[in-house]
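For this depiction, one protein chain was excluded, whereas all remaining protein chains were kept in their positions.
The letters A, B, C and D name the chains in turn, as written, and every chain counts its residues from 1.
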Amino acid sequence: GGDDDSGDAGSTDTGSKTFEAGTTMERLNKAQKIVIGTKFDQPGFGLKGLDGKPAGFDVEIGKIVADELGIPEDKIEYIETPSAVREEKIEKGEADIVVATYTINDKRKERIDFAGPYYVAGQNILVKADDTSITGPDSFKAGDKKVCSVQGSTPAANIEQYLANKGSQLVLFDVYTKCIDALNSGQVNAVTTDNVILLGFIARNEGKFKLAGENFTEEPYGIGLKKGDTAFRTFINDTLEKAYSDGRYEGAWKDTAGKFDDQVPTGPAVNRY
Amino acid sequence: MKDQQTVLYDAPGPRARRVTLIVSVIVVLAVVAGAYFLVYRPLDEQGQFSMDLWGPLIDPDNEVFSQVWARLRDGFVATLTAAALAIVSSLIFGTALAVLRIQLKALNKRKFSGLAAPAAIALRTLSWFLSIVSRFFVEIFRGLPVVITIFFVASALPELGVDLGDILWYLVIGLTLYNMVVIGEILRSGMEGLPGGQREAAEAMGLSSFQTTRMILLPQAFRIMLPALISQLVVVLKDTSLGFIISYEEVLRVSGQIIQALPEPNPIQVYAVVGAIYILVNYALSKLAEYVQRRLARGRKTAALPAEQPPAALAAEIEPAAKV
Amino acid sequence: MTLHRAVTTVAAGEPLIVLDSVNKWFGPLHVLQDVSLSVDRGEVVVVIGPSGSGKSTLCRAINRLEPINSGTITFDGKPLPAEGRALARLRSDVGMVFQSFNLFAHKTILQNVTLGPVKVRREKSASARDRAMTLLERVGIASQAEKYPAQLSGGQQQRAAIARALAMQPKAMLFDEPTSALDPEMVGEVLDVMTSLARDGMTMVVVTHEMGFARHAANRVVFMADGQLVEQAPPDEFFGSPKSERAKDFLSKILTH
Amino acid sequence: MTLHRAVTTVAAGEPLIVLDSVNKWFGPLHVLQDVSLSVDRGEVVVVIGPSGSGKSTLCRAINRLEPINSGTITFDGKPLPAEGRALARLRSDVGMVFQSFNLFAHKTILQNVTLGPVKVRREKSASARDRAMTLLERVGIASQAEKYPAQLSGGQQQRAAIARALAMQPKAMLFDEPTSALDPEMVGEVLDVMTSLARDGMTMVVVTHEMGFARHAANRVVFMADGQLVEQAPPDEFFGSPKSERAKDFLSKILTH
Partner (left out) sequence: MSVLVDHFDVFASGLWLTFQLCLLSAIGALILGTVAAVMRISPIPPLRWVGTAYVTVFRNCPLTIVWFFAAFGLPALGSNADFLRIPGLTSVFSRLGVDIPYFRFAIVALSVYTGAFVCEAIRSGINAVPTGQAEAARAIGLTFTQNLRHVVLPQAWKAAIVPLGSVIIAMIKNSALAGFFGLVGELSNSGVNLTSALGEPIIPVFIGVSIGFLIMTVPLGLLLDHLERRRAVAR
């Protein structure tokens, strides 16, 4: 992880931050501790490294928020929040915020609130570098191309509608690395999920893979927090905007997901609903 | 008791020994050739034996060697923790279940003629009801895939407002639900498989039904079933790997994370190493079961080792290596 | 049938065990058919008969290991209790010795013998132990007290089982083919113990094929066939001149070879 | 030892089975110690001795169900073959009857009896069947031919087992405690069959505890103890005046009760 140069601007004045009494910000600052939910198995965004600590763009965003709350890095506790349990962890208060490639949608907003988005991903398709037969999701309609994704994921549900025959075209695993192995050894022709994840694999396997065409969905990643905590949501949105402008956002990207995609994204406009 | 195998054919004479030798040599050659052409060569051509892939696992000088093994160790500790907790609680609850079912069986035969009619009817209904419930419990958890049970526990309990915090506990409960039923049935069939004379002798002496179960049947069932119980430990140890479904960080899930974090992904190598460790540990356990079995057969501190004790629908898991 | 009743009521002493018109079915099989029998205090009754005639069932009915379908069984003046504490108390008054010994395999001989007195009679374990050792002495296996059943020969195990039954200070003893599972050279040692018990005045019901024992130790021989009590008489009379055809036939089969 | 050899070679007839200095170990246990024995054609030899003395092992060694460690066994003038067809042929010449019958549980009585002739001797199944029925007739269970072993009484099963052995038209028969697993009233029927076989001149080696049979059917009684062949003599002589202490002791134990 490249956290050494991103946080020091704020970490010197830890104690000096003050927040309005009764807010979540004040509570967390007083406690000098925050629990951040993230993924442990998502290269580039949240992946548990060999040192046992998670690293990635989501983790860096979490650190920026913590820093703004006056909490030093070593006081952050990370818990794993796989897709299925994210809402629950927030509702129960087990995680103060969840930064975990968390697509904002209305169904989820019924249970929790989102700050952000801080990044807009989109579903895309990964193919072998010399493959010209697949140019987008429509290439699957013919029924002869096989595609891989992860069990129970939104990308898997999205791609299904482009398939002529699910049984002979779709392969699902529990993690994307298995899809990459299957693509490598020829059991499938393509892997589909959010572009950033795919970019990670392109970078790790130099010259072997490429993206086939443009993103065909929009996946705005947000930061999940307890429903109704508007003050906290506003605070995080402010923090994000601040980070866009003062270079911390760019730094976070470059050290993590930027290793796969040198094109630094512009911070998307936050949605203060 | 002689092994069936040893009486199937005669002690070999000179000609039989010669034939055996020739066939043996052919078999060995075939196995070696098969291993070379079907396994070694294709893997080697793909560079699966390169040190880039194996280094992090077997080369102490590799820069990530110690980190990889530190994580693997944490994974194994997590695996062993879950397995140990699960086996202990399965033993406790399984024993209770077995005793309950045996007692209910005895109770269902009683007429409670000494009591007033309503009380007798109430007691008989209660014991009948409990028998049905325990039977259902057994059938359901014995028939469900353990993955499903674990997943169900981990998602249903929080939804019902029971929050245990650490996912370890969901895994332990899921494993326990299945294994307590299996162990309960092992013990129950062990008790029922004891020579009928043991129970009769105890009852003829004036011991109550519960005393008989507790002092005469259960201790002997434990001894007889010890090998099967140890083999069940192997099952639990293997099944902890199903914790990945609720993202419990046991050794296989940790392995997955290691593979993703290494610069050169090497799933085949990592899983081969982890698999080998699993096999070694479980093999040692089944050897222990075998040893215990032999000691029991020699010492015969129990009334009898029934000819075959695994109850239907369980034998697969409990059949100790020693027995078969 | 009435004849038998007459015989038994004429006998000296006071009846300890009385079976009256006992019937027992196993499903469609009528294994005890209207059996009436009375055993006096101090009497030794030997039951013989072909395999499957219901001898074991009779024996087991007396301490209600086998419930009966009709008729009554009285022990020491009281009808057999049906279940629960009362039944357990009755059973502790009737010692039972099985063909297959049925020693508790996970306990030493001494523990086998003291278990009943301590757990059922709630005796002090020290005194139970002392009495157990005396009994083991009496049946000649005091030196084996600390061993497990599997370490003993069949004859020794059966003698331990007798000591275990005696430890409850029973009013009567039931023996169900106590020597059938023994190697021939061990039969004698068990019969010796039983003979000495009989001499000491224990009330005994013994199912056995050992005609020698029946001849010299029994007060009365009872012959069963097909669930019926066919004939009963003192041993001399029974072996000398059996009345029924079936008894003659049976005796000819087992005494010729 | 030399004495015994002398006795057997003096005997009339021609030896069919000859054991010479046979030794057999089970691990450290020396179960046959330098055993020499010769059985003549038509002779009936009864082997007795305490449990564990090696009687069964001796019996099983004769048709090589148990290989021996040293010494030689000759059958009908030829040493026992070690393996293969020759061994199978030898075994088909030696009938064996076990204590636990060992009838093939999944075949009818008739199938049990015809299996050997058809599969080993390659007889036509019709002729094998005819002969089987004659044999079943002879042992008195022809009416049970179509039943499965489990449907028969012990005595009937053992007689079927004898018929099965006879169906191979053996030159000698080995019996290992053929009546020990039987109810007492069935012992007679099996012994009767064996006695008639003996009368017909079959060469027989019989391990048994039935002293009556030994007395009236045996030409010679062999007493074993601790793996050794301690004493052998005609039955009258052996039962009348046993020479060795161990034989006296053994006889006193099994004949008194």
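FYI, a residue touches a chain if its C-beta (ideal position, glycine included) is under 8 Å from a C-beta of that chain, and two chains touch if they have at least 3 such contacts.
The shown structure was predicted, so the numbers you read here are calculated from the model rather than taken from an experiment.
Colleague: From the list D:51, D:74 or D:102, pick the residue that touches the absent chain.
Modeller: D:102
Colleague: In the full complex, which of A:22, A:186 or A:207 touches the chain missing from this view?
Modeller: A:186
Colleague: Which parts of chain B face the unshown chain closely enough to count as touching?
Modeller: Residue positions of chain B that touch the missing chain: 1-5, 7-10, 12, 16, 20, 23-24, 27-28, 31, 38-39, 42-43, 46, 48, 139-140, 142-148, 151-152, 155-156, 159, 234, 238-239, 241-242, 244-245, 252, 267-268, 271, 274-275, 278-279, 281-283, 286, 307-308, 310-317, 319, 321, 323-324.
Colleague: Residues on chain A that touch the omitted chain in the whole complex?
Modeller: Listed in rising order, the touching residues are 83-84, 107, 146, 148, 151-154, 156-157, 166-174, 178, 181-182, 185-188.
Colleague: Given the full complex, what residues of chain D touch the hidden partner chain?
Modeller: On the side of chain D, residues 63, 65, 88-92, 94, 96, 98, 100, 102-106, 115-116, 119-120, 150, 161, 164-165, 168 touch the unshown chain.
Operating definition for what follows: only the chains that are shown with their structure count from here on.
Colleague: When the centre of a chain is set as the mean of its C-alpha atoms, what distance in Å lies between chain A and chain D?
Modeller: The separation of the two C-alpha centroids amounts to 85 Å.
Colleague: Take the average of all CA coordinates in chain B, do the same for chain C, and state the distance between these two points in whole angstrom.
Modeller: Whole-Å distance between the two chain centres: 45.
Colleague: Flag every residue of chain B that touches chain A in the complex, lowest number first.
Modeller: That would be residues 64, 67-68, 70-71, 74, 155, 158, 163, 244, 247, 249, 256-263, 265, 267 of chain B.
Colleague: Mind pulling up the chain D residues that touch chain B in the complex?
Modeller: Residues 64, 67, 81-84, 87 of chain D touch chain B in their complex.
Colleague: Within the complex, which stretch of chain C touches chain B?
Modeller: Going by the criterion above, the answer is residues 63, 65, 82-86, 88-92, 94, 96, 98, 100-106, 115-116, 119-120, 148, 150, 161, 164-165, 168.
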